[in-house]
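What follows is a single structure, and I will ask about it in a moment.
The complex is shown incomplete by one protein chain, all other protein chains being positioned as in the whole.
Up next, subunit A:
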């Protein structure tokens, strides 16, 4: 079977099914859950999902349950190595403690990106974003 690897479907997610995955959405959200199924649009079913937020050296998690994610909103999927999963050099805290900091981070980032886009438009002739509102 190893010799067939170059010929197998390159865009297949079949090797990711039933594995713990981190999904990053276009709005910047990071969801961690077990990938249960997918289709040709990369719509995903994620089971036992937690949403995780980060700030400097601290993170927080919130349990969300079963997700059906529309494929076009996904930026990337990454497999979580269960052996290394607990070696995170970060401290875990309560969600409601970290949330205001996280919201602040998002607001700062948004302002920075808008300013950058403005400069690129004015000075370098780049197009302004079409309002897709990508937050990642």
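The definition used in the following text is that contacts are C-beta pairs under 8 Å (C-beta built on N, C-alpha and C of every residue); 3 or more make two chains touch, one makes a residue touch a chain; residues count from 1.
What we mean here is this: contacts and distances are computed from a predicted model.
Per the UniProt record, the absent chain's protein name among "LSM complex subunit LSM4", "Checkpoint protein", "tRNA (adenine(58)-N(1))-methyltransferase catalytic subunit TRM61" or "Large ribosomal subunit protein mL43" is "LSM complex subunit LSM4".
Contact with the chain not shown here comes from a single listed residue; of A:17, A:75, A:93 or A:117, that residue is A:17.
Contact between subunit A and the unshown chain involves residues 1, 4, 7-9, 12, 14, 17-18, 25, 27, 36-40, 43-45, 47-48, 64-70, 73, 133.
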